[in-house]
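Every protein chain except one is present and positioned as in the full complex.
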Amino acid sequence: MSELLHMLDILRPYVAGIALLSGGVIVLIGASGVLRLPDFYTRLHAAGVTDTLGTLLVLLGLILLSGFTLLSGKLALVGLFLLLTSPAATHAVANAAHKAGLKPRLGTVQSQPPLDASGDPS
Amino acid sequence: MNGEFLTPIDAFTVIDLIFMSMLVVVGIAIVRLKDLFAVVMLSGVYSLVSAAWFVSLDAVDVAFTEAAVGAGISTVLMLGAMLLTARQAAPTKPARHWVALIVVCATGAALLYATVDMPSFGDPLSAPNAYIGLEYLKRTGPETGVPNVVSAVLASYRGYDTFGETTVILTAGLGVVLILGLGGPAIKRKKTSAAKAKAAKIDQSKILGAHHVVLRVVSKMMIPVIIIYGAYVQFHGDFGPGGGFQAGLIIASAIILYALIFGIDAAKEAVPPSLVRLGAALGVLIYGGVGVINLLLGGNFLEYNILNPTHPSHGQELGIMFVEIGVLVTVASVMLIIFYGFTSRQPDISDKDW
Partner (left out) sequence: MSSGIEFWQYLVGHFNYIVVIILMMTGLYIVISTGNLVKKLVGLGVFQTAVFQLYITMGKVTGGQPPILEGVHESAAGEAATTVAEHGEAAAAAASHGEQAVQATVSIAKTMDEVLVGGVLYSNPLPHVLILTAIVVGVATLAVGLALVVRIRESYGTIEEDELQEANYQHAKGALS
């Protein structure tokens, strides 16, 4: 039993590193989504990913790094707070945009001319 | 250049460079934009990124305050002012661009010439870091028993300066009251039976914020937590980052959040403007009162040692605690006075004209 715990303790920094790295990658993906996606509401989706999954993975990595201390408790509380408020903030932004009259762009983005029935570009 | 210290180039330099480049990009974006909404939001982003940079520069108290001020109160006030004034900035004439560029280049060149004599970044033996800053670090532990050196220096060693600054904050609140008005009277609700019957039949969709169900529920959960967090920051400010300024800003932010979601009338019923005006002066009175009590006990003004002559460090802790409470009350009250002042003006731009 204590051998298992000892092995887990050795693995702890590596798991924390993986969590931190994947959190960073997800934040990068979210940032590229905010830049590349065509419409306001789709960009809001991308920013929401950054806010929740990215920060939660980073916080998980930090909790694993600091072990079973008061600092981990505080980090867990920060994670709980973020889980509660960042979706509410995303909702507030989307609600405000909707009330201001911004309509979501429906349909596909035309990057090349549409093909007609025979399959050639019209 | 003086000294032989060479700033190392390591991982910390990379973090530094990233933050600095983000700040420069945001600064240039603020220069180029004409939409005032975007400009105000970007100034909030600028403050938040510089707060993150302050953490990497070991200035945790300053980062705390900058985040609370820049990303919180300051953005709300600028948005409130923008709502009452204009949405777009007029484009600037080319002549003005060139004049500004010439002035800026001349000033920048003069300042860059002055940086040659400044100590290298991070030098532990530079004159600012090895002389009186070090002395405060050495004396704070034995003399005050407070681990957070910044709080100890702020409230005890430089307590007179902080008293002046608290009075400056009160004066700014008075200035806003003189310019924008007192924020209106407190809302009095007469609980007559007719009013109660009417309240029972109120159409749900007409309640202010009826569309904001999610925000109402979440903020009802979070606002008490935010206020408790403000109290934690206040009393934990001796042992970690925190103190009166940050706690006052956090508590004011909680009440401003309540006002933004539930309507300004509900906020004025919960925290009446008269109470807030009383609080602004009460904080300065508490601060000065501690000093006067020291005088009455036989010491100098704001000399906390006299509060507990057998254990001066305990007297210091007691004095610091009361003084920080005074700062908390004044800062929170003045931020609310300013907010109530801005929201009591009627905008003469209707929503359709935006």
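Each chain gets a letter, A and B, in the order it is written, and its residues are counted from 1.
Everything that follows uses one rule, which is that contacts are C-beta pairs under 8 Å (C-beta built on N, C-alpha and C of every residue); 3 or more make two chains touch, one makes a residue touch a chain.
If you're wondering where the values come from, they're calculated on a predicted model, not measured in any experiment.
Going by the touch rule at the top, give the shown chains the omitted chain contacts.
B
Give the residue, chosen from B:146, B:215, B:271 or B:284, that touches the chain omitted from the document.
B:146
The rule is simple: only the chains that are shown with their structure count from here on.
CA centre of chain A versus CA centre of chain B: separation in Å?
So the centroids are 30 Å from each other.
In the complex, go through chain B and note every residue touching chain A.
Chain B reaches chain A through residues 211-212, 214-215, 218-219, 221-222, 225.
In their shared complex, at which residues does chain A touch chain B?
Those in contact with chain B are residues 81, 84-85, 88, 91-92, 95, 99.
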